[in-house]
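Left out: one protein chain. Kept in place: all the others.
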Amino acid sequence: MILLPCPHCGPRNASEFRYAGEASTRPDPNATTPEEWRAYLYIKNNPAGWTTEKWFHRTGCRRYFTAERHTVTNEVRETRLPAARLESNS
Amino acid sequence: MTRSFFSRNGTRSGYQKQARYSAFDLFRRGLSGAEWPRAWRSRDPKSSYDVVVIGGGVHGLATAYYLAKEHGITDVAVLDKGYIGGGASGRNTAIIRSNYLTPEGVRFYDRSVKLYENLSAELNFNVMFSQRGHLTLAHNDGAVRTMRWRAEVNKLEGIDSEVIGPAEIKNLVPFMDTSEHTRYPILGALYHPPGGIIRHDAVVWGYARGADAHDVHIHPYTEVQGIDVENGRVHGVRTNRGGIATSKVVNCTAGYSSLISGMAGVGMPIGTFPLQAAVTERVKPFLHPVVVSGTLHVYVSQTDRGELVFGASVDPFTSYSTRGSLEFIEGLAGHVLELMPSLSKLRLLRQWAGLCDMTPDYSPIMGVTPVEGFYIDVGWGTWGFKAGPVSGEAMAELVATGKTPKIIAAFDLARFAEGRLVGEKGAAAVGH
Partner (left out) sequence: MSRGALKTGKSMRLGRQPGEVLDRSRQFVFTWNGRKYPAFGGDTIISALSAAGESVFSRSFKYHRPRGLLTASFLDPGCNVQVGDEPNVRGAHRKVEPHMAASAQNAWPSLRFDVKSANRYLERFLPPGFYYKTFMEPQRLWPLYERVLQRFAGGGKASPDAPHGYYDKRYAHPDVVVAGGGPAGMGAAVAAAEAGARVMLVEEEHELGGHLRWGDEEDLAALRRLGEEVARNSTIEVMTDSVVTGRYDGNWVAVSQRSLPRVEERLIKARTKTLVVAPGLIERPYVFQGNDAPGVMLSTAARRLINLYAVKPGERAVVLTANAEGDAAVADLERAGVEVARVEDARNGGDIGRVRGGQGAREVECGDGARIECDLVVTATGWTAPTSLLNMAGDKPFYNPAAARFFPSRLPEDVLATGGIAGDGSLDELLEHARATGKEAARRARGIGAALRAGIPQSTDGEEAPQDSPVTIPDLPVNGHLELFRGRTHGIVDYSEDVSSKDLVAAVKEGYDSAELAKRYTTATMGPTQGKLETVNAMAVIAEATGRSMEETGATTWRPPYAPITLGALAGRNFEPVRYSPMQPWHERQGARPLVAGAWIRPDHYGDPEAEVRNVRKNVGVIDVTPLGKLDLRGPDVSELLNFLYVNKWSNLEVGKVRYGVMCAEDGVILDDGVTGRLGPEHYLMTTTSSGAAGVLEWIEDWLQTYQPDWRVHVTPVTGAYASINIAGPKSRELLARVAEGVDLSTEAFPYMNVRTGTVAGVEGCFMWRIGFTGELSYEIHVPAAYGLYVWEALMERGADLGVRPFGVEAQRVLRLEKGHFIVGQDTDALTQGFGAGISWAIKLDKEDFVGKPELVWQGERDGYFRLIGLQPHDGSVAPPEASQIVEGKTIVGRITSSRFSSTLERSICLGFVAPHLAEPGTTVTVQLPNGERITARVMEHLAHYDPEGAKARG
């Protein structure tokens, strides 16, 4: 069982978490087209390699965070809270 | 009547006479000590083919077989990056059934079951299709309702399928704990007598041998590394054994289908998840039908060799790893013992994993893509093996005629952009 380093709680068993899918960006709901919106809903990068994804620490701090995980080795190289992303974007 | 190699119409040009398999021939060769010839030939790839099929599993080989046999298109190469049948075709739990939820699904899988019923004769290769019955257990009211829904749709489509109660279940599976005192008491089951198990490798080998007889080229250990697309059209594929020019490429891969489609620039609504399975040591036959429990995320069958084969739902997160996990066999064992508590001393012998391409609506993606000449037969999630023959038949028709057969029309890629998803989720979640 892999360990996921929760940015709040530290490394924990993956069974404490829920995988919440690839990180994605929500289109503007009032300007979007069906193609764009459904790409957001359904299309995945699904790489065999590093991917950026969302996890939820279900039986821990109940925080969502972003993880960079390698989908072949399952190694996790970085996790961060979504707020950190916002700060870095602003 | 279906001795296809010898009597049916088909191509004559590339026709390759093969040794016929039969009890008589076994006896004859046993007496004379004569060796059996190769089931299919090993060759070097040509520099071009009319059609290149990527993926040497049941889907790819069946597509090639039907292209050659039904449509006379024999200049076909099947490429696989490993040995044939080494991917999902050799890693699944080989359950065949057609008791789906939607009429589209039922018709499609019913055609597959029909093809499977005839496959041993058709391919002159015993695929050991054992129609021992298939039970999907219901542990709560909602599940009973879904089972009845499936049964009703099935019956309207002419499929043998009915909801039965705990007493009948106990009759079919004496080892089952049908008492009311379990954590998830068994309230009923969907019983599907034509469902069963098959020897998955034999299906792959039978199609390979059949395709080879029609002069299809099978290239194991040939990895596709790129797909050449110009002006929205396919021109060829690049492999570790050199380039192959072609105007038609069929993506019949599992696990890696996003990556292959990505090479052609086609985005996929797919996440790749490991699906694990396990097998116990052999014990004398005691379990006849296939048993599935959605609530307990487990399915069980016993092979003719005596092993119990177990499967469950896909892993909780995406991965291309087939290393397997301990929590999988822990959960599996727990749920098996919920159903059959007397098996606690049975030993688990081996676990393995395959890769599943999960789609948002638990239905496959078959047909054309925005790239001309690039066809897909992907998104098979955990139910691809049972659809092998019908997929091959339909994809071959599509590639040969350019027209999407009605039986797969609902499974097109465009349905996602157009918001026409297929409602199969309820039946397929752990629907083996």
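Think of it as A and B in the order they're written, each chain with its own count starting at 1.
In the analysis below, contacts are C-beta pairs under 8 Å (C-beta built on N, C-alpha and C of every residue); 3 or more make two chains touch, one makes a residue touch a chain.
Nothing here was measured: the structure is a model prediction, and the numbers come from that model.
By the touch definition given at the top, subunit B reaches the unshown chain through residues 21-23, 25-27, 29-31, 33, 35-42, 82-86, 90, 103, 117-118, 120-121, 124-126, 128-132, 139-142, 145-146, 148-149, 151-153, 155-156, 163, 174-175, 183-185, 199, 201-202, 205-206, 220, 280-286, 304-306, 321, 323-326, 329-330, 332-334, 336-338, 341-352, 361, 419, 421, 423, 425-426.
Against the chain not shown here, subunit A presents residues 1-3, 5, 7-11, 14, 18, 20, 26, 29-30, 32, 34, 37, 40-41, 54, 56, 58, 62-64, 73-74, 82-83, 86.
By definition in this document, only the chains that are shown with their structure count from here on.
The touching residues of subunit A, when paired with subunit B in their complex, are 1, 14-15, 18-19, 21-22, 34-35, 38-39, 41-48, 51, 53, 71-74. Within the complex formed with subunit A, the residues of subunit B that make contact are 256, 258-259, 267-272, 316-321, 325-327, 360, 416-419.
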